[in-house]
Each structure stands twice: as structure tokens, then as C-alpha cells.
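Every protein chain except one is present and positioned as in the full complex.
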Amino acid sequence: MEFHQNICPRNCYDTCSIISTTHNGVLISVEGNPAHEYTLGKLCPKALDDVKKVYSPQRIRYPMRQQVRYSGFWERISWDEALTLIAEKILNLEETYGTTLPLALNKYSGNFGILHNAMEGLFTGIGATTRAIGSPCWSAGVEAQTLDFGTFFCSDPLDMSKAKLIWLWGVNPAWTAVHQMPIIFDAIDHGAKVVCFDTHFSATAARAHRYVKVCPGTDGLLALGFAKVLLEEGLIDPNLGSYTFGHEEFIHYIETEISLDHCSEITGVPISTIRNLAIEYGQTHPACIWAGFGLQRYTNGGQTLRAIDALGALAGHLGEEGGGVQYAQFETWRFSGAIQDPFHPINSSSNADQASVDNLTLNQKQTDRLLNINQFAEEAFNCTDPPVKMLWISGRNPLSQDGNLQQWKKLISQLDLIVVSDLFHSKSSEAADLFLPITTHYEHWDLNSSYWHYWVGVNEPAIPPVGESRSDLQIAWDVSSKLNKLKPGSCAFPISGDEKETLLRELGPPMLDILGIKKAEDLLNGPVRAKYPRTAWENRTFATPSRRYEFFSSRASDAHLSPLPIFIPPLNSSIDAPLRLLTPHHHSTINSQVYATGTANPDYVLHLAPELAQRYDLAVGDRAQIWNESGLLEVVIQPILGISNDVVIVFQEQVEGPLTDMGQLTLGARGFALNETFVNLRKL
Amino acid sequence: MGDWEWPLILFTVLGQIAIGIILMLWWLARNRNLNIQLFKRGVHVSGGLLLIALLASLFHLGHPEAAYRALAHLGSSWLSREILFFLLTFLAWIYLFRLSRQQTSSHTLGSGASIITTAETAAGGQPTSNLSLGLGITSLLGLLGIASSAMIYVLPRVPAWNNGGPVLFFLLTTGLLGALCTLVLGGNLLQTAQKKLLLQVSLGCTIFSLILSVIYGSMLSASMEGAASLNYHLSSPLFWVRALVSWLAPLLLLVIILKSPDLGKKNLILTVTLLVGLGEILGRALFYLSATGIQITALF
Partner (left out) sequence: MSKQLGFLHNSEKCVGCRGCEIACKNEYQIEATPQWRKVFQLHEDDFSLPTRMFFSMACNHCAHPECLRVCPVKAYTKREDGIVIHDPNRCIGCRLCTMACPYDRPQINPAKKKVEKCNLCYQRIDQGEKPACVTACIPGALELVEINDSLDQKTGILKTLPGLPSPKITSPSIRFIGPKQGKQIRRD
């Protein structure tokens, strides 16, 4: 029996530390690492199912080729054939168009391991290419917090156990960050009160002392309403002048523009409730707000986050132990980036969100063609000089997750070669020409950080690659090797290397400093917590231009946004599409990565209020259709209590929608206003 | 709801017919006028049925090869007791079979089916008390086996079964099909009085079964699970077929037969027997199909 250290690379708050057990080279069990203070030896069912996933009969073990797209007739080919096909296509495109811009990469969070950025490195090594940048997830909120605080930082998750009042705002940790639940329960056991704000009654809301249903997209106004009560009740932090910037302007805006009547009417929260909750929030110290990602997937999402930040600041909860406004962090992602681009030491990552466009090297700005990941198909299709002719999809399933499927169909029809690298076939691989089998995190070296807690660790291989699968890094080396063989000098990316050495090189001096370790090898002993304080902004010195918390942000006004957090109404439903479709995460899935617990449900289940179901003459189990101008989906009806009559919910399904207001600055592209999708409903 | 338990349906119904036949033979033998041919036929047919029943029961097990272990828990398991009694019944039947062989050896001449003799004369001096005793012991053991079979289903978890219903229904099947099959087997070997008696038993069992079913059904509604069982019955076409072929038809036909001058409507008797057999098989299938246990009703 041998034990290995692994890290769950899923796009999830928890980023758990795993101890895997192997016997004679076979992975036999995975358990949580008890030495990791957030994982505490426990794993969620998704990770617990990993052994089955690694050896799943459905897993693709060999490079495969599909002669006719969507035919499903895949034939096994050798790696050499696959690499030759890819390299020849790249060289052929370069020759035809005189540039490598027809080559596009669309990669995101399928595996958040740092070594997966080898794909970006490969593409940079090839030359100027077309890239998907931005994030389909959290852009607007990241930017809002960056404007307010200067950077994107949260308290240690364990800090929440010290709170006396916890506001869970648009977040459902019971399903999406389950390791936070014992911390919240701990706070409750110590007398903390928990209030949950959400559009629907979630499993987390059920465990809160109070659940407040907020009309979708109006959370920002609710925060401003609370701020109004704080003003009226004299519950403003008297020291605001010493550490914030622009609070007078903000207070003036609240006094003149916000009325509680209007706030109550729009948000659906009674005035008395707004008043009581605000007073409680103003009077209780420490009080913590945790703002979820769903909050900002609206056209006004960035403003919503800024308004909530401002509320926390106004009440004096910033920098408070057990207080603050928590969203997420990216401070433990300061890896050297050496893998991504041997030429540009500080390069942008299109996958991991960490670098801002400001950080893009001039070189890359001039050469690469950057497309918003949330409008990728449309933008790629519209590229004419030269057109996009080859697409590599890695760590993503855009044909299941993206909005505009019609656009994708159009794009696919103009592509000469589509390469998908993945573990399993997906909606996206149905359209692919080549499938490259990749390794799981039990089969390669990697390096992982969380965007919620502060632990960083090395993931070591526990077993040899299953079948002929290869790591993204190995594939990148192999493609480069093949390119250089066919045409020497055609790719600057290394043609071979050592995974472990490569990962150690990612731990540059800044990272070693953050982690408080002397040399990169020290991290091989086990995950390390970054040496950041447990409480964010504990000395109330911020990273903004003014070094203060900025109610008034000149960087916002420079970007043609309101300098103050303001309320902008969300999109409204229309007669054609009267119902807002929400698509929150389910506890057993992450995006389109499904982890079957029990029998798989082949149908999409539409959750809606019993009253709404009655209005459409629908009963439990009925088949129905939701549709809007961009698509149609057949669903099975499941009425549940605790949802408004203008909202329907499908847990994680493809939807189409407009963009968020912020995200352009920090992440280079605006986010995806997933929750501003409206549909119509009819019985079948 | 349960499943189509073919092995159990065959085991219980065939086993009950076998023991029913022996029970009827015992009854006919009580005043020493059991026809020896009928005795032989009865023993052979019931033995065959018993063997098929026991074999069928093995198919219910995941591991028939280890069926012998089923005797291990006589202390509290009715299934263990059932197996014990059925095995003892089979042993007793072997004794009956031996008796029937002895009859054959001593009755070598003039063994025409038309020759009507009483047991006493045909036995050639062999004491009929042996025969009667054998039939009696076999019947008794068999009835204990059937009662044990029924007790298996008396489970607190299944309200529809957790009462005297299973025992009574199983015994009624034994009486009804035992009598009818003996009538068919007996044919002309039976005296008119015997025929009449058997017909009356059949009629009585049918009437009792009908009344009992009505009372039982009305009792079921007391619990949610019982009501589900009842509902299953009433909404199943199988149940209505069963009601037609094993209650209504026999009531009608048995009265017709009983009213006929010499009770000699052979074809009609065969028809009733087949109908009732079908009805009982359907009834037993429904018994398993409709079983609704108390269970976790939270959402999955």
C-alpha cells in the first residue's frame, strides 16, 4: 500500500487535499487529508467517486479520430498519427494565411491545476493565435471587489466561525462549498445568527435562522436599502473618514436616490424586514457577509457586489475579525507563469483568471487575437482576417455550457480541425475531429490553489497514466516536438521536460514568499497555508489608488462606469418570455461534469412554484417545454415550495444570455449574465 | 408492490393441491370405502405435484444449492418450519407411496379400472388402518406445512398480511382445489355420495372464500399500506378475472352439477377445476403483487 498527496482540481471553493491509496500500481481509495485544516479529512461525494471515474469504462484511453463529425464513429489512432495531423494542420494554416491566427484555443476550468496552462504556453510558442479570455463565472464580482478594495482578497474561511451574524447572500454552500458548513454550524453553536438571502429556498437557506427571498437581480438595491436604514438609525461607522474614500458622496447618493418604499417594492422584501435586518447588521459585531457568484451573473452584477461591499464598509465591518464582505481571492495564484510562455515571463492566462489585461505584455496585445470566452463562438465566427480554421478545446465543454449554441454550429461548420482533449466524450467532442485522452490528477504532477481558502499544494501522480492518456503538459511538449520535427523552429515551446521540475519552476520567489517556504521542494512535503492574515484588510489599509476603501472609484469612472455603487435595474421579463430561468449548481455536479450518485436522470428537471405550475396546468412529472428566441428545452416538471412565481430553475443547463456590466477591466472580458435569461413555458 | 413470484406461486398452489388431495383421500378413507385405484392415483399425483412444488421453491432462492441450510432457524423462522414440515410431509408421502406399491403387488389380477372394490377387500388382508394412518399423518404434516407457509407472510411490516388472512386463504385453497382435483381424479371410482360430499366441500370453500375475501378486503382499508393492497386488487383486471373464474363460475357450475341427477357431469367438473385452478394461481399472484410494506415514504 502506498499513499500519495493529491489535490482536487475541480472548479470549486473547497479545493480539497486528498490522500490516495494505491496497491500494486492501482488506485484503490481516496480520502480527505486530515492535516489540511479546511478539508479536515473529509471529501464530498464528487471526489469520493474518483476511483470509479479514473477507471470508468467510459473513459477514453486512446487517441481517437472521427472522420465524420457527429457520426459517433470513432477510430483508434496512434499518438504519432494524432500529433502529425495536428502539426501538419498548424503548419498548413500558417503557410496558407501567413500567420498562426487561424489557430484558436478555448480552455477554462475543467481542471484548475497550474500545469494545465501548458496549453497556453504551447499556443504562445506557436505564435500569434486566437484565444478565449475572461471567465464565464465570476468576472463582474472580481472587478467590483477590485474597484472597492484594490485587489481581490477574502478572509480565511475559518474566520467565519468567529462571526456573531452571518449573511449568506446568493450563496448555497450546502451544495457548492460543503466544507464551509461545519464552520457555519460552529458559529451557530457559538450563538451566531445566520440570515440567508437568495432567489430560491436553498438547502443552505433551510439551515439559516432566517431566509429572505429577494427578487432576482435586485440584491444591489436591497443592500442600498439597508445602507439607508443604517444612515437613518445612526449606525454608520464613525471612523469611515479615516480609511475610506468618498463616503460623503455615497451617503449623499443614498439619502437622495434611495427610498425604502421603492426598495421594498422592487426587491420584494417588506420594509419592516429591511429595517430590522439592517439594524441587526449595524449593531452586531462581528458581522460577516458572504456574497456568492450567482449574485453577479446579472447585467447589474458588478454594481450589486459594489453595493454589498459598500454596505459592509458603512457598518464598519471591514477588517473586522469574523466580519467583512467575502467573495473569493486570487492572492495565492501568483505562480511564476514560466510554463505559459517562455518568452513573456508575465503572461496572461486565458484560463485561470489571475492576470489582468494590464498585465498582458505589449507583445501579446499586439499579436494574439483575444475573444471573450462568453461570446467565443460569435466572435470567432466573425473573425475574417484571417478566419478561425482550427480550434482546440481543453478543460471545457462549451457545447454544453455556452449560451449561443446556434453560433457554435455556424462556427464548427467553418473549422478545418477541432481537437478536444478530455477524459470522457462530451457534447463538445461530438463535433470534434480528434479526441486526445488526458490524465486525471491521479496520473500527473500538478500544482493547485484555491480561490476561497489559502492552501497551496503539490499534486503528485499516484498511478501511471491509464491507457495511453497523457497530461496536458506532455501533450504540449509532444505537439511542439512534432512541429519542430516537421519544420524546425516552428514552435518555441519546449519539446520535452520533466513534470515535477516544471511545477517547481512555477513556484517563483513571490510564491515562496507568500507561502513562507525557503525552496520550492518544501511544498512536496504537503500543502501549505499562505502566510496571509486570517482576516482580510485587518489594518484597513487597502490596495486601491487611494490606499482606502473606495466608495467612490475613479478607476470605475475611467472605465465609463458609475464611480459610486448604484442600482441599475436588471433586465425584465417580457410577454414573449415571462419567466426568469435560474441555473444554479447542483450538489452532485460541477458545470457539465456530472457525478452520478444513484440512477442518472435523463431528463432536465424544471423546478417551479406550485402556484406557477398550476397556472400552466402542470403537475409533477408532466413534460413541458421552455423556450426563448435562442433555444428550446424539454423538461420534466417538479413543483417545489420557496420559489417566486416569476422564476423557474433548472440546475446547471445550457442557457443563453447577455453579458454582465463589469469584468472587462480585471479579467479582460465581461462576464456572463447567466441569470438574466428569460423563457416561456408550455405543457407538452 | 411485489413482483410476479412464479416459484412461490407454483410452490404454494401445487403444494396445497397435493396436500388437499391427500387430505380428501384421508377423509374418504375414514369409513373404509376409499377405492384403491383412487388411492394410488391420488398418491401418485399428489407426490408428483409435491415434488414439482418443492423443486419450484428452489428457484426462488439465490443459491438453491444451499437450500438445506434453510432448516437452521426453527427457533423463530417460519420459513425454516415450513421447510421442515414439507420435508416431513414428503417423508410421510414416501410411506404412502410404499403402501401404494404394496397394493399393486397384492392386486395383480383383474386390475381393470372398472372394477370397483373397497379398500378393505382389495387390500387383500392388509390392515386399512395403516393406510388411513399414513394419509392422516401426511395430511396433518402437510397442513402444518401450509400453515407455516402462511405464517411466513404474517409480517408486522406488511399490514395486508399481518393477520389471519394468509393462513385461512392457504387452507381454503387446499380444501377447494384438493376436493376438485380428487373429483377429477376419482371420476367413476367415486361413489355418488362421495362425489356429493366433495362437491359440497368445494361449494362450501368457495362460499367461505368469497365471504372471507369481502370481510378481509374491508379490513384492509384500516392502514394506508393495506388500502394500497386493496386498491391494487380492485384496479387490477387479474383480480376481476379471478373473481369470475374462482368465485362466480364455481358457484354457478357447482350448483348445476349438484343438481344434476347422477352428478356425472365429468366435463363440467373438469372445467370448474381448471377455472378454479387458474383463479387460485391468479389470486396467489395478486397476493404477492399487491403486498405493500410499511416503508420510508420520504422523497428519494
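Letters A and B name the chains as they come in the text, with residue numbers starting at 1 for each one.
In this text, a contact is a pair of C-beta atoms (placed from the backbone, for glycine too) under 8 Å apart; a residue touches a chain by one contact, two chains touch by 3 or more.
The structure displayed is predicted, hence computed values, not measured ones.
From the set A:Y62, A:W79, A:F201 or A:F651, the residue in touch with the chain omitted from the display is A:F201, counting the whole complex.
Among B:V167, B:L212 or B:I294, only B:I294 touches the chain that is left out of the view. Against the chain not displayed here, chain B makes contact via residues 60-64, 66-67, 69-73, 76-80, 83, 152, 155-158, 291, 293-300. The chain not displayed touches chain A at residues 29-30, 41-45, 48-49, 51, 174-175, 178-179, 181-182, 185, 201-213, 268-270, 273, 587-588, 597-598, 609, 611, 640-642, 644-645.
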